[in-house]
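Only one protein chain is missing; all other protein chains are in place.
Take a look at subunit A:
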Amino acid sequence: MPERVVTVVPEDGLHARPASVFVETANEYDSEVKVGPEDGDLVNAASMLSVTGLGVSGGEKVRISAEGEDAEEALDALEEVLSTPEDEL
């Protein structure tokens, strides 16, 4: 299953707006997308509760995985969200 590890750029991590954009993006793809700590359990990336519940801060690394036909595209898009400072989202 394609996956990658990305450093979270938005300073406040996966909360509020960045989390919101992240979940929205995950929902745009057919693939099943998951996110979680670099070496921990992954949760459903299309769930705002799960994503904010991870408590990921800016500067931390997360692992994202995707399964489905558009998996690579989904990962590209999510990596982009995670690499963009909050005020540019």
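By our rule, a residue touches a chain if its C-beta (ideal position, glycine included) is under 8 Å from a C-beta of that chain, and two chains touch if they have at least 3 such contacts; residues count from 1.
What we mean here is this: contacts and distances are computed from a predicted model.
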Identity of the absent chain, which is to be given by its UniProt protein name, from "Phosphoenolpyruvate-protein phosphotransferase", "Peptide ABC transporter permease", "Acetolactate synthase" or "Hydrogenase": "Phosphoenolpyruvate-protein phosphotransferase"
Candidate in contact with the missing chain, chosen from A:6, A:19, A:33 or A:62: A:19
Hidden partner chain, residues of subunit A it touches: 9, 11-13, 15-17, 19-20, 23-24, 44, 46-50, 52-53, 55, 85-88
